[in-house]
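For reference, the structure I am asking about is given below.
Of the protein chains in this complex, one is absent; all others appear in place.
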Amino acid sequence: MSEVFLEAKGVSKTFVGVKALDNVDLTIGKGEIHCLIGENGSGKSTLIKIIGGVYKADSGSVLIEGRELHEHGIQAIESIRAGVQIIYQDLSLFPNLTVAENISINQMLETNQQGVNWKTVRSSAKKALEEIGEEIDLDERVENLSVAKKQIIAISRALTQNAKLIIMDEATSAITKEEVDHLFSIILKLKERGISILFVSHKLSEVFEISENITIIRDGKKVGVYPTSELDYEKLVFIMTGRKLEYAPYIYNEEMKEDVPLLSVEGLNKEFQFSDINFTLQKGEILGITGLIGSGRTEIAQAIFGLNKPNSGTIKLKGKTVHISSPEDAISHGIALLPEDRHHQGLFEAQAIGDNIVITVLKKLLAGLNLISPLKKQTEGDNWIKKLSIKTPSGATPVNSLSGGNQQRVVLAKWLATEPEVFILDGPTIGIDIGSKHTIHEIIRDLAEKGMGIIMISDEIQEILDNCNRVLLMSKGRIIKEIEDSRTTTEEELYDIVTRNYEVEAGA
Amino acid sequence: MKIKIKSSKNFTLFIIMMMIFILLSIVMPSKFLTGINLQSMASQFPEFGLLALAMMMAMITGGIDLSIISISNFTGVIAALILSGSMDSSTPAGVAILFAVVAVVAVSMVCGLLNGLLIAMIGVPPILATLGTQGLFLGLAIVITKGHSVSGFPEVFMGLGSGTVIGIPVPFMIFALIAFLVSVLLKRTRQGFNMFMVGANPVVSKFSGVNNTKVLINTYMLTAVLAGLASLIMISRVNSMRPGYGTAYLLQAILVAVLGGTDPDGGFGSVKGLVMGIVILQITQSGLNIMSFSPFFKKFIWGFALLAIMVINFLLHKYNEKKRIQSMTDMKKAAKAG
Partner (left out) sequence: MNLKKLTKKNETYLLLIVIVFSIVINTINPVFMTVENIFDLLRSSSGTAILAIGVFVVLLSGGIDVSCTAIAICGQYIAINVLIASGVDNIVMAFLISISVGLALGAVNAVFISIFNLPTLITTLGTSSLFHGLLLEFVGTKAVNVGNIPDSIKAFGKMNILTIARPDGTEYGLSIFFLILVIVVVVTWLILKFTMIGRGIYAIGGNREAAQRTGYNIRKIQFFTYCYAGLLAGVMGVMHLALIRYSNPNYIVGTELNIIAAVVLGGTRISGGTGTLTGTLIGVALITILQKNLVLIGLSSYWQEFFIGMIIVLGVTITYAQNKINARRKLSIDSV
C-alpha cells in the first residue's frame, strides 16, 4: 500500500453496556478507495463518528498522517481541520438555501467570520463544483434538486474544506443505477487528486465495483481486511455474516394452483412510474419482485394497495375486477402491505405495541353500541405477541423499546391480524440483523405454505432467490423478465440481466 | 414504559390537586370549603371546561384549534338572537330554546367542517387554518350584531347556566356528561383510537388503512360542537352575548390541556388528566379570588403556570429518558450475566 493517510488502532466503544466497537483497526492509504462493510448494527457508523470526532473512543487511537487525533478530548472541528469530511446518508443540506450557500457554508463557519461575502461564497462554490467537473446553477434552491445532485453538492461542500478523506455513509441508497455510475466517476476523479475515500455500505455489488480494499466488521469486531480482487461475492457474504446461510429453496406446492389466480394485474400503467405491468399470483406462492432503485417496484406495490392511483389497468382478485382507491379498500379485499420504511410508514413508534397491532382490525373488536371492547383489544394484541414471539414484558410497552427484528414482527402482526389473502412485503428485512432475518423468512414461508399469496419485494437478489419460487425482474418501470422457477437461475445471472438491460437501454 | 411514565404524570397531577385543595381548606376553611363556594366553582368552570376538552381533542390529533372561542362567539350570537327575538314574538320559550340549540349545533358543525376541510383536504397547517377562521367567525358574529351585545332571554333558559338540581349546578352536570362522552369517544370508539394514531404519525395511519381526512374532519367538527355547547352555557350564565366575550379562555384552554398531560405534538392525552387540570385551575382561581388578588395577577399566574408545567415536563422527560436507558443497560447486563 502507498502512503498511509488514516490509521485507526484498537478502537473500542461501549454504549450503556453494549459493546459497539471492540478493538477495531482501519487503515486507509492516500488516494485509496476503501470500503467499510458490515451488516446493519455492526458498528460501521460508530466507527465513522469516532473518526469524525462526534463520539469519543473508550480506548484506541486515530492517527492522521501519523499524528494522533483527539488526544485532548473530542472535537469535530479537529477532524475537519485534519481533512476528514463525512457525508451522512441524509446529506445535511439546507433545502431553503441556494446551491452556492450550501456548498460554502462549512467554509464560512470554519473561518469564524461574522459577515458574509457573497462574492466569495459564489466563487468558492463554483470552484468546488469545477474541481469535480460539475455544473449546477448556483442560485437554484437545493430543495428543487434530485437526490443525486444534492449528493454532488454535499461532495463539493466537503471539497471546500480541503478534504483529504471523504467518508460516504450509504451514499447509494436513494439513487438510480445511472446516478451511481456518475457518482463513481466523481469518486475516481477525487482519487486522482489524491483524496482518499471511505465508502460505507452494505450493498455488496457496488463495493466490488468501486473499492480497492475492503474492511469487514461484524458485531463490532474487525473480521478482516482484503484487497477487493481477492474476494468474490460468496466469500464476502460468508465473512460478513459469519456463516454460510443454508436456505432450502422455497418449493411451490403445485396442488394449490387454481384455474383462476388469486391476484392478477393486467396492463397497469402510471405515467413516469411504471407501464404495462402484467402478472398473476397464485395461492401459496411467494412471488419475488426485484430490480434497481427507481425500477418501479415500490410504486406498483403501493398502487395495488390503494396508495398510488394508476392511470390505467385492472386488478382482479379471484377473477373479479376490484377497484381499490385507498388502503381501506385494499384491506377489505384481503390485501396487506408491509411498507418499505418501517420507521416512517410502518409503526407508531411511541405508541403501545398492542395499539400498533390492532389498528388494522378495530372493526373486529367492536362490542355493544359499536364500542371497542377493551378485553377483545387486549386479547387480540396479546395473541399476536405470543404467536410471533415478540419479546416484550407487555402489550402496553411502546414499540420503540423493541429491537429492529421485534419491531418488524409487530408490523407483520398488524397485517396478519387482518387475515390477508394477498400479502405484499416491501423490503421485509431492511435494517434487521442476520439472525432475525432468518426467522422472518421462516414466518413468511410458513404463511405461504398455508395458502397465503405473497409478493416479496427486495433489492437483495439473494434474498429473493432464497425465498421465492417465482421471480419478476424489473427495470425502468417495466417487467423485463419472469423466472418461472427460481431454482433454475443464480444471483449472478439475475444481477447481470438487471444491469445489462439497463446498459442496453442507456446505450440505445 | 411510556404508560408508566404517563400514569405517573396523572398521579403527580392528582397529588398537586390534592395539595392545593388541602392547603386552601386549611388556610381559609371558612371561605374556601363552603357549600356556596364549591357550588359557585362548579358553575364557573364548565363553559371553559368544554373549550378545554375541545382543545385537547385537536391537540391529540397533532393539531390545535385557535378558533374555538370565535365559534363560541358566533354560535352564541345566533342563539342569543333567536332567544331574545322570541321574547318579542309569542313563540313559547321551549320552542325557542329547542330552535336555539339546533341552530347552535348546526352552525358549529358547519364551522368545524370548514376547519376540517382546510386542514384535512387542502393540507393547511391547523395553526394557520384556525388562525384565519378565528377572524372569520368572530367577524361574522360582529357583523351580525353590528358589534352590539344581545340580551334578554326567556326565564327558563337561565336555568341552563345558573340553575341547580338538588344543589348541583346544571352547567356542572352538563360538563360531567360531556366529559364522560368524550372519554368514551377517545377510549372506546374507532374515531377516538384513530385520533391518537393520526396524531402520533399520519403517514403510518394512512398506511394502516385509516382515513385520515375523515378522522380529522370529524375531530374539528366535534371541537366546534363543544365550543357551540359552551356558548349556550355562557350566554345563559351571563344573560347576554357580546362578540369578543371570553377571549381569555383560549390561553386557559391550552394551559389546562397541557397541564392535563396532553402532548402538543399529538398522540397522547386523556380526559382524566384534563379534568384534574381544570380542577387545579379552578380551585387556584377561587383561592386567588378569596384572597382578593386582581384579575391581572391571575393572568400572570396562568402564564407562569403554563411555562412552569412545560419546564417540569421537559425535565421529567429528560429524567425518565435517562432512567430508561439505565434500566435497559441493567437488563442487558443481567442478561449477559445470566
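As written, the chains take the letters A and B, and residue 1 is the first residue of each chain.
The definition used in the following text is that a residue touches a chain if its C-beta (ideal position, glycine included) is under 8 Å from a C-beta of that chain, and two chains touch if they have at least 3 such contacts.
Values in this document were obtained by computation on a predicted structure and should not be read as measured data.
Residue A:Gln273 is the one among A:Thr176, A:Gln273, A:Gln351 or A:Gln462 that touches the chain missing from this view. Within the whole complex, the absent chain has one touching residue among B:Met87, B:Val101 or B:Val124, and that is B:Val124. Only one of B:Phe32, B:Phe48 or B:Phe137 touches the chain withheld from this view, namely B:Phe137. Residue positions on subunit A in contact with the hidden chain: 76-77, 88, 90, 92-97, 101, 105-106, 108-110, 113-116, 118, 271-273, 298-299, 302, 307-308, in rising order.
Counting the whole complex, the residues of subunit B in touch with the unshown chain are 64, 66, 118, 122-125, 127-129, 131-140, 142-143, 146-147, 203, 206, 247, 251, 254-255, 258, 264-265, 294, 296-304, 306-307, 310-311, 314.
Note that only the chains that are shown with their structure count from here on.
Chain contact summary for the complex, subunit B toward subunit A: residues 1-3, 184, 187-190, 193-194, 196-197, 200-201, 203-211, 267-268, 324-326, 328-330, 332-333.
Contact residues on subunit A toward subunit B in their complex (touch as defined above): 16-18, 307, 326-328, 330-331, 337, 339, 344-352, 355, 359-360, 362-363, 366, 370-372, 374, 396-398, 401, 414.
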